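The complex is shown incomplete by one protein chain, all other protein chains being positioned as in the whole.
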Amino acid sequence: MSGFALGAAVLLLLTLVAGMVRVVRGPTAADRMLAAQLFGTTGVAVLLLLVLAGGGSVLLDVALVFALLAAVVGVAFARRGIAAPQPGRGGGHERE
Amino acid sequence: MTDGADTPSLVCLIALPLAGAVAAFLWPRRAPAVGLGVAGLLWIPVLGLLIRLVSQGEQQYELGGWAVPLGIALRADGLSVFLVLMVTLVGGAVSGYATGYFGGVCWGSSFSSLPPAEDGEDGRDGGQAHERAGFWPLWLFLWAALNALLLSRDLFNLYVTLELLGLSAVALVALADAPVALGAAMRYLLVSLLGSLAFLLGVALVYAGYGTLDLPMLKAALGGPVAPVGPVALGLMTAGLLMKTALFPLHFWLPPAHANAPAPVSALLSALVVKASFYLLLRLWFEVFAGVATSGAMRFLGVLGAVAVLWGSYQALRQPRLKLLVAYSTVAQLGYLFLLFPLSSAAAGGFTAWAGGLYFVLAHACAKAVMFLSAGSLMRAAGHDRLADLGRRCARCR
Amino acid sequence: MTATTLYALAGIALFGLGLHALIVRAHLVARILALNVMGAGVFMFLIAVAARNETPDPVPHALVLTGIVVAVSATALALVLALRVQAVRGRAGLAEEESPDA
Partner (left out) sequence: MIPALDILLIVALLWLARQALVARDLFKGVVLFIAFGLLLALAWVRLRAPDIALAEAAIGSGLTGALFLSTLGRLRRMEREAGQAEPPPEDGRRGGWTGGFLTAAGTVLVTALLGWAVWALPAGAPGLGDAVQARLGESGVSHRVTAVLLNFRAYDTLLEVGVLLVAIVAVWAVARADFPFVTRNAEAGSVPPQQTALVNLLVPVMLVVAGYLLWIGATAPGGAFQAGAVLGGAGVLLLLSRPHWAVLPERRWMRTGLAAGLLVFLGVGLALVIAGRRLLEYPAGWAGALILLIEAAVTLSIGLTLTLLFLGGRPAAGDPAPTMTHTNQQP
């Protein structure tokens, strides 16, 4: 069981690499932010897999805090978008 | 070494300004009275400590009743008590000046758009109330940090005191709202944080290598075979502290920060704050890491100090503004302090060098504080501190 | 080489990466970001040191917890100061001419 869980965790980390490409390439701010939020979700999944692999139930608390604070970042991003509108281009004004 | 459990002077030296800072934060209108009260009351534990030091020798205090290395201990020997005395003396004088300075008219910045502060209590003088409200809690925190730093014998605790010292010092510089002061404060903050991080990594290396954070225990552990971690940790901590002490060529942040802060703050920074990190360097090089520090490295610090004397003095002579002149002279005087490193290791002149060095620390603290305070008063009177025009203005005053 | 050694070295590498960015970047927000990465490196080194033992050493954990809270306070102050610098000067960078002899 623990071997399977660890393997799955590695696989999830590999999917994060795909997410990183989106963060780096963008092109819009929302693309980057959504990818980073995906990191948070994947992080929760990795933590739960580590619990299965024998990491101890304390990791459930970590996963809980992960999920809660990711929401704070998400809202901070959204408010930033609202507070700084640019006519006609929405949140995508960081286009390179 | 005597344990000071029955006389909590050591604790009072730290707890009193800390409690004063909280009180000044909670009751901004009473802040000047709180500050003066702390400045007066501090003499009780200082003198108590001095008497015990003279009669019984080095004092120590195990916080929480836990023995080192598990707990943290405070320690007071001749060097730290000497500097605590200096802080109490200069700090008290500057506190007195500050009650007048922040009570009067505010120069250089307009706070006309500022709404009344402190729940409308201070409606009459919003701007000064603001500056004053910021000054007292920050200065008392700075004071607590200075005493805590001088009395600590635990490396990580020293890091926390350095951060407390650095953040409150930066905020005090930023109290002068002028654009150039804000830039100076920002630069000071970056340097201060970088210095703290270098120091912290050094502490981490020490813990990794020797498993203790207590200075005397570390000294004992360093007696063994020298691993590379020892010198590298000393190098990191020294680099961080040199940045904070502004030794040439790491002095670039000091003149703008010291010259653009409000006058009482300039006095505190030049007289006391840079001395705190210098004191820590002395502790590390001559006591804890005495077996690790080579005479070549000591000579290197001495050479930097000598260059600082020349360069700082040359720059001071070129400055068009009085406070910048005084600030550059601080750079030069700090250079003199570092001459202590090569001189004290010379076999014959060791004691003389120490006596001279410490006398110089005290003399510079008093003289530089007074110089900055006088410059502040001149600036108040003249409205500026351009040297070329000050003479004319002062002639008219007569 | 064990995993903890690798983490310790990674911490040092993070410190170096942050140091370089702190020197070469001009924008204040980028420099504050660099300081945060440096701090993360120091913390990683300490935690790796704690993990050398069979049961992790709790003292570095306590030190890092203290350090994280100090770091967020310093970051908040630095960011507010950077905003003020931008407000009064129109850009969030430090002018070189400020230190006349630099």
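Chains here go by letter, A, B and C, matching the order in which they are written, and residues are numbered from 1 within each.
One rule holds in what follows: a contact is a pair of C-beta atoms (placed from the backbone, for glycine too) under 8 Å apart; a residue touches a chain by one contact, two chains touch by 3 or more.
Everything numeric here is computed off the predicted structure, so don't read it as measured data.
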Where the missing chain makes contact, among the chains that are shown: A, B, C
Sole contact to the chain not displayed, among B:A208, B:A246, B:A271 or B:A353: B:A208
Hidden partner interface residues of chain A, rising order: 6, 9-10, 13-14, 16-17, 19-20, 23-24, 26, 29, 32-33, 35-36, 39-40, 43, 46-47, 50, 55-56, 58-59, 61-62, 64-66, 68-73, 75-80, 82-84, 86, 94, 96
Those residues of chain B which, in the complete complex, touch the missing chain: 5, 8, 11, 15, 18-19, 21-22, 25-26, 61-66, 69-72, 111, 113-120, 130, 133-134, 137-138, 141, 144-145, 148, 154, 156-157, 160-161, 163-164, 167-168, 170-171, 174-175, 177, 179, 182, 185, 201, 205, 207-212, 227-229, 232-233, 236
Chain C residues touching the omitted chain (full complex): 1-10, 12-21, 23-27, 29-30, 32-34, 36-37, 40, 43-45, 47-53, 55-66, 68-77, 79-84, 86-93
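The definition used in the following text is that only the chains that are shown with their structure count from here on.
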Pairwise touch network: line, ring, star, complete, or other: other
Identity of the chain that, by mean CA position, is farthest from chain A: B
Chain A and chain B: spacing of chain centres that average the CA atoms, whole Å: 43
Interface residues, chain C side, partner chain B - complex: 8, 15, 19, 22, 28, 31, 35, 38-39, 41-42, 45-46, 49, 59-60, 63, 66-67, 70, 73-74, 77-78, 81-82, 84-85, 88-89, 94-95, 98-102
Touching residues (chain side chain B, partner chain C) in the complex: 156, 160, 163, 167, 170-171, 174, 179-180, 182-187, 189-190, 193-194, 197, 200-201, 204-205, 207-208, 213, 252-253, 255-256, 311, 315, 318-319, 324
